[in-house]
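Here the structure is laid out as structure tokens; the discussion comes afterwards.
Our next item is chain A:
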Amino acid sequence: MIPLPEAGGFLPLAILLTSLLVSPVLFALPEHNARLRTALNLGAATLKLALVAWLSWRVSRGAVYDIGFTVLPGLNFKLQADPLAVLFVGLSAVLWLITTVYSVGYLERGPHRARFFGFFSLCVAATVGIAMAGNLFTFLIFYELLTLATYPLVIHNGTAQALRAGRIYLVYTLSGGLLLLLGTLGLWMLAGNTDFAPGGILDAVIADSPRMAQALFVVLIAALGVKAALVPLHAWLPIAMVAPAPVSALLHAVAVVKAGAFGIMRVVYELFGIEATHALGLAEPLAAAAAITILYGSLRALTQDDIKRRLAFSTVSQVSYITLGVALASPIAATGALAHLIHQGLMKITMFMVAGNLAEGLGVKKVSQMNGVGRAMPFTMAAFSLAALGMIGLPPLAGFISKWFLAQGGLDAGQDWVIALLLGSSLLNAIYFLPMLYRAWFLEADRPAESPPPGTPGRPRIGWMLALPPIATAAMVVFAGAFANAPFSPLDWTRFVVAIEYQE
Partner candidate 1 sequence: MTPALIYGLTGIVVFGIGLFGALCVRDRLRRLLALNLCGMGAAFVLVAGAWRMPPDSADPVPHALVITGIVVLVSATAVALALIRRLHTLESAPEEIPEDTPE
Partner candidate 2 sequence: MTDLLLLFDMLLGLLIIGLAVAALRVRDLFAMVVMFVTFGLMTALAWVRLAAPDVALAEAAIGTGVTGALLLKTLYHLRRVSGTLHLPEALSERPPDPQVPRAVIAANAVMCGLVVIGLAAAFVTAPLGGPGFDAAVADAMPESGVDHPVTAVLLNFRAYDTLMEVVVLLAAVIAVWLVERSLPQSDPPVMGEVYEGFARLVLPGAVVVGVYVLWAGAVAPGGAFQGGAVLAAVGLLLLMSHVYEPAPAHRAAARGLFVLGVAVFTGVALLVAWGGRAVFEYPPGLAKPLILLIEGMVTISIAATLAALFHGREPGVQPRPADTSEGAQ
Partner candidate 3 sequence: MAVLALLAAFGVPLLMAALLTLAGARGMVWRLMPFAALPALALALLAPVSLTMPVTVRLDWLILGAQFGLDGIARVFLGLTAVLWVAAGAAARHWLHDDPRGTGFGICFLLAMAGNLGLILAQDALSFYALFALMSFAAFGLVVHTRSKAAIGAAQLYIIFVIAGELALFAGLALAAGQAQTLLLSELRIAPMSDLAAALLIIGFATKLGLMPLHFWLPPAHGAAPVPASAVLSGAMIKAGLYGMMVTLPLGIQAFEDHATVIMAAGLISLFAAALTGVQQTNPKTVLGFSSVSQMGIIALGLGAALMVPQAWPVILPVLVFQATHHAMSKGALFLGAGAWAAQPGWRGRVLLTGAVLVPALVLAGLPFSSGALGKEALKTALAEGSPVWLPWLIAALTLSGIATTLLMARFVVFLWRSPPAVPPGARVEGLVLPFLSLVIVSGALPLLWPALVPGWAGPVNGAAPGAFWPVLAGMGLAAGAALYAHTVAVGTAAFLRQVTAPFVLLWERVALVGTRARRALRQLAQTLPATLEARGIGWRLGQGAIAALILLVLILEALAL
């Protein structure tokens, strides 16, 4: 029944299983056995990183990994490690390791750690599955798994507020999942299979019944748009902020929103094909939706006082850069979009971890409380500043690279308005990020001297497990921007992927 894969075919499976198998073990571990849990977590994450490194090396050499078996007649469960998948897998592997370190520090004495790390691993497994899904059906399976795995994380605190957020999250994402199910079904009915293939698989259908193809596209994008937080399907994202900081970081940087954006990529590039998407007149509406989301998210971010909410709206805005880049019919824009997938992840995870650190170390949760925090936590805030400047798009940080390529792509595609959009968005980014930096670095702390949390005289003490991860990711932000042209940089890999997707 299960065809034996070629000798190397187990590598994707192994990468998936490193987190999938460790999850039940983590569930089963007694709550108090923290040391073993940490060791397991870090071990698995490191192992996965190593495997991914090996995988990407092999894939860059042209190796093809493919493993699967039949679920229903004609319908396969299929994992494949194409370069696009490796890009996303790499991101999740790197950030999983970092976030794991951070979570261990963050939840040092918190409750339900067994549960937390169990679902955390499951969440990463789902992300990896999404990345390596070889067809939409497999994608759907992991997409739903991701929803289920993140729900307990979102409501981890167990408060009424958290549960409300969790409920809204579930309603949105599972409705999206249901739509995706419908879309997958439709795809299967129309095309006869659901495989991802560069250039798309729907040519015959598009030629036959373009209306159906259009409807399918709308359904799929709406389904994925929920997780990608396309306006107006974004409402769950800011509310889900009640989750613990590492969860928010993971949600925003890698797991959930990226899953949506990645799915949109797969749909446009590998189910419909770019030319077909344009021929059907679907790219422009998608780009428009992305543009609206970019502006809307930024505008809403302006007025948020809660740091995490501001960051959340910023995510709404930033993730749509990816969609925008996908929707523009230009390989250059695609490069920008793919690079932004990575870059935004790096930047946003930094910011969320810093937000967590501020809350942990200083009790600062609002922008208006940020006066003088730069002096209190200089390294942390330096990381934040780098990420924020990157978001604004200052060279040579990572955000600049992606915005540059997006702008170039807009020109290349003859959509000059993209430049105006990017400028406007950058301006808005600056408007909502710079005041935070200004407060942090240039204003005196207005908090009374006795207000730091008890037991932490003088400078706030946060463990190295909390302090290091954001610094590390901030460093990556710098490197991804400064050495964008180096081999195996995100940009470099991105070009590799785009060359395949555009079949150049």
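What we mean here is this: a residue touches a chain if its C-beta (ideal position, glycine included) is under 8 Å from a C-beta of that chain, and two chains touch if they have at least 3 such contacts; residues count from 1.
A quick word on the picks: all candidates are chains of the complex that A comes from, given by their letters.
What you see is a predicted model, and the numbers here were worked out from it, not measured in a lab.
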item: Identity of the candidate that touches chain A (this complex; choices 1, 2 or 3); value: 3
item: Contact set on chain A toward candidate 3 in their complex; value: 302-303
